[in-house]
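Here the structure comes first, spelled out in structure tokens, and everything after it is commentary.
The complex is shown incomplete by one protein chain, all other protein chains being positioned as in the whole.
We just call them A, B and C in the order they show up, numbering each chain from 1.
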Amino acid sequence: MNVVKNKKWESGKCMALALQQLINGLTLGAVYGLIAIGYTMVYGIIGMINFAHGDIYMVSAFIAVSAFTLLASLGITSVPLALLTVLLLSVLFTSVYGWAVERTAYRPLRGSTRLAPLISAIGMSIFLQNMVQLTQGARVKPIPPVVVGGFDLYASEGFTVHLAYSQLLIVIVTVALMAAFSYVIGKTSFGRQQRACEQDPTMTALLGINVDRTISLTFMLGATLAAVAGVLVTVYYGVVDFYIGFVAGIKAFTAAVLGGIGSMPGAMLGGLLIGLVEAFWAAYLSPEYKDVATFSILILVLMFRPSGLLGRPEVEKV
Amino acid sequence: MGEPVVQVLGGATLADRSKDALAVAFVALLLGIPMVGLTTVDQGGTLQVATRWPILAAFVLAVFAGRLVLRYLADRLGERRVRRERSLTSSDQRRTAGGRRMIVRVGWLAFIGALLLPIAFSDNRYVVDTATTVLIYVMLGWGLNVVVGLAGLLDLGHVAFYAVGAYAYALLSTQFGWGFWVALPVAGLIAAGFGLIIGWPSLRLRGDYLAIVTLGFGEIIRVILINWTEFSGGPNGITSIPRPTFFGLPFKPPSDEPTFASFFGLEFSPVHRIVFLYYVILVLCVLTNVFVTRLRRLPVGRAWEAVREDEIACKALGINVTNVKLSAFVLGAMLGGVAGVFFAARQGFISPESFTFNESAIILAIVVLGGMGSQLGVVLASLVLVLLPELGRDFAEYRMLLFGTAMILIMIWKPGGILSKREPTLRHAREEGRP
Amino acid sequence: MSERQPLLAVDRLTMRFGGLTAIDDLSLDVHTGRITAVIGPNGAGKTTLFNCMTGFYKPTVGSVRLNHPQRGTLALEALASHQVARAAQVVRTFQNIRLFPKMTVLENLIVAQHNPLQEASRFSLAGLLGLPSYRRAETQAVEKAVRWLTRLGLIDKADLAAGDLPYGTQRRIEIARALCVDPILLCLDEPAAGLNPRESAELNALLQSLVRDDGLSILLIEHDMNVVMNVSDHICVLNYGRKIAEGTPEAIRTNPSVIQAYLGEEEDERYDGDKGAAR
Partner (left out) sequence: MRKNMLLAGIGLLVSAVPVYADHLVAIAGPMTGQYASAGDQIRKGAELAIADINAKGGVLGQKIKLEVGDDACDPKQAVSVANAMVNKKIVFMHGHWCSSSTIPASDVYNEAQIPMATVSTNPQVTERGLKNIFRIMGRDDQQGAVAGNYLADTFKGKKIAVVDDKSAYGKGLADEIAKALQAKGAKPALRESITAGEKDYSGLVSKLKSAGVEVMAYGGYHTEVALILRQAQQAGLKLTVMGGDTMTNTELVTAAGPASDNVLFTFSPDPRKNPAAADVVKKFRDAKVEPEGYVMYAYAAMQLFAQATEQAKSVKYADLEKAMRSGSFDTVIGKLSFDAKGDNKLPGFMVYQWKGGKYDYVAK
């Protein structure tokens, strides 16, 4: 008797839990996706894994914390105004970081071996982490909740599915950003130059396009997306520390490869997939093995689709 | 929008240089505002912004002056190099021959130095222990050098085999009471087996995909070690791992059973064990070096390099590329496992937190900084990468910052690594001289 | 009777990439002791044919049979690319030269003898121990390499890194390297591209001597009509993946459809060749 009742009770709740995790997973995945695009763009244009990209995102989160605190001390209480200001500030400064990282650590290595920039990137990642630790302190940095409240979507047997406004914000900003981004890549002259550089940098240079500048802009654009992700994460979780770049970086890089490195829709898809896998695995199966699940899926996908989900299938050029 | 940094050619005027330095200082200002100029401090449970404008000003000024000086030096050096290169092209051939002899000489010197080190520092266990750490990394580096440097396979998960070796020895010795000398080769073989299992599915993937898959396997092994408590002790790790014995004679204070000290009539000193471990790994390193150097001159070694250079051409010549890659991967895994055994023997305690991705990154950095494929380069890079943080202990919190900076600077200075010259595996000129 | 049996028989081969048909129902025979040439405009499917024959692509339909004098009939389309070279002794070169650029010329040629040497080294054990059996094998391998290098006039370059040498030299090295595999059928993908007239004439002589003195059979993709018409015994013309003509050089020279499809382009190809030679 008891058991039967329990079962029924569980099934309604199960639905609610699934819905809740769908929301949580999509939110998390959107953030991964935004960071992953930075990896994918840089890989597309110069064929290197920019290991410092996760740390660029971390830098932007710290900038956001400073900016939020500054605004609060200036007495700016309007949430949309504060958000917009912080986004702009963070994007501005973070893109300078993106530019400077490429200029100092990668450009001198252009045209050398494939691994040299990779090691330089690892060095840059260590540098940025420790730089932030030194200048901003090793302690976690919290901000008071910025966007509070949310909707209760659906209630079942004591479990309410809750969609926080901050989650909604993340999804809306991500969608808007993706739309703007496809426009930039697809329709503007920068986008054409960027795609041309991806295909054949030598030929692009011969056509009188400044390849260096295009690459710099690509890094800045990637940093912009990371900056937005950093601000969103600061708003959503409210806590940042100098180590977040590494964890998010590995996940986002995995997302980029899963989606097919070089493909921007692929990066977003990969990010969402990993976010969902993590959310559902954590809720239904053992959260201890969550990372094993993520990587196993990656490995399985690569076995059967060696260039990722949306990557161009590569015919071996002989 | 123009690029703020203008390429200044030789013969730049002071005005050009200061304009360039001004641009750089402007970028430094933008970089500095959020990180140096502003910070947040915790005041009674809430954050407050603190400003540090004087430090920011000093930072920007330092960048300006630094850029000015650097630019000037770079121009001067550039001019001189151009002049020197013009006059020196003819003796290039001789110089490389001289360089080769130099490398051999440096190698021997390093070996003799390594041999004498414990005698020179017989009462300094810190030096000997640090040297052991260097040798562990040399071993790891040589293992990964086969995979990355020779076969050109980007492996970001080498730490997996290091972990497998360490855990294999720890479990074999604590659970089954195996001695160091039996467990050492077995642990190496187990690591090689893991190399086979991981390599077989992933080696068909192309360059960077291989990188992320190996990274994934490295993480998977670490996560399993953390969670499978019954098997690996979970996060607690494995404690009280037996130390190696001198062919059955333990390094212990005098007791009833014969010990190393009592057998040789020495006074007991804990340094004996450390020196002994050092010599064991030194001997093994020498063996590894001979082994890898010889392999490189054999068909399999040449095939590794050929696969690195052009996989498709290898296939067209009838070389089974998968087998060649797998052999490199398995050998690298085995050497990684052996290094892991030494790590466990040095620590006496292992836990999953010693086998994170950071460790893989350091090993890879050793290979690339040293110069891909160069045996001596790995030794030099291990010295740099192990000693830098150790010497940097006095710099305390600046230590890792300097470490990261050094990695970038060395790469910019020598993108091919410290020793990037490739040595041919055989020569026609000498072949003809043969009887 | 066995004279009649072709060395290599391509039978109704079709290769599609998505919607694009690169080779369409192609049949072709290559006979022992002859130089067979495949010509056709750019994009006619010549290199794709090579890739299908040598295991780099799996053909959509059709078969490629090799009648090996010792090993019987082999289905090349089912073999992995390295097996084509190893078991069937069909060895190819590449249109865009694929040497091992950082290795020396001699090393390039020794790598080509990987399989017999690897066997002699007995899983590297004999090699590690430096056993005489292995040392003998290595000496023989070096001797063979030196023989080919001498014959192709490359011996003074033996210890130089292959990637640093001029284009024409690299082409010859690639051929020498392929010869070290002991092929029965040598497939050359535009061996004369980028050669100057003198080098091209030397190539003609080399190809003919390989067939005459060494008993090789050669399948050739070439744009340089000089080479094709002078050395080929048999020519097959492709256009848009289809065979449009086949026959002796004389027959091809006068074939109207070939002239229409291909020779109209000859001027362009000449120009290309000159430009390559000028590099």
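By our rule, contacts are C-beta pairs under 8 Å (C-beta built on N, C-alpha and C of every residue); 3 or more make two chains touch, one makes a residue touch a chain.
Owing to the predicted nature of the structure, the values given are computational and were not obtained by experimental measurement.
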Touched by the hidden chain, restricted to displayed chains: A, B
Given A:S166, A:S263 or A:S307, the one touching the chain that is not displayed: A:S166
Given B:N227, B:T245 or B:T293, the one touching the chain that is not displayed: B:N227
Touching the absent chain when the full complex is considered, from A:L71, A:I244, A:L269 or A:V301: A:I244
Interface with the undisplayed chain - residues on chain A: 13, 16-17, 20-21, 24, 27-28, 133, 138-140, 142, 144-145, 150, 152, 158-160, 162, 164, 166, 233, 237-239, 241, 243-244, 247-248, 278-279, 281-283, 286-288, 290-291
Residues belonging to chain B that touch the chain removed from view: 42, 44-47, 124-127, 129-130, 133, 226-227, 229, 234-237, 239-240, 265-267, 270, 273-274, 343, 346-351, 353-354, 390, 393, 396-397, 399-400
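Throughout what follows, only the chains that are shown with their structure count from here on.
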Chain at the geometric heart of the assembly (C-alpha centres): B
Chain whose mean Cα position lies farthest from chain C: A
Chain B and chain C: spacing of chain centres that average the CA atoms, whole Å: 43
Chain C: positions in contact with at least two other chains: 56, 94
Sequence positions of chain B contacting 2 or more other chains: 312
Residues on chain B engaged by chain A in the complex (per definition of touch): 3, 5, 27, 30-31, 33-36, 38-42, 46-49, 148, 154, 201-202, 204-209, 211-213, 215-217, 219-220, 223-224, 226-227, 312, 357, 361, 364-365, 368-369, 372, 397-398, 400-401, 403-408, 411-412, 415-416
Touch list for chain B against partner chain C, complex: 291, 294-295, 298-300, 302-303, 305-306, 309-310, 312-321, 422, 424-429, 431, 434
Complex contact set, residues of chain A against chain B: 43, 49, 59, 62-63, 65-66, 69-70, 73, 89, 93, 96-97, 99-100, 103-105, 108-109, 112-120, 122-137, 139, 141-144, 212-213, 216, 250, 253-254, 257, 261, 286, 288-289, 291-292, 295-296, 298-299, 302-303, 306-307, 314, 316, 318
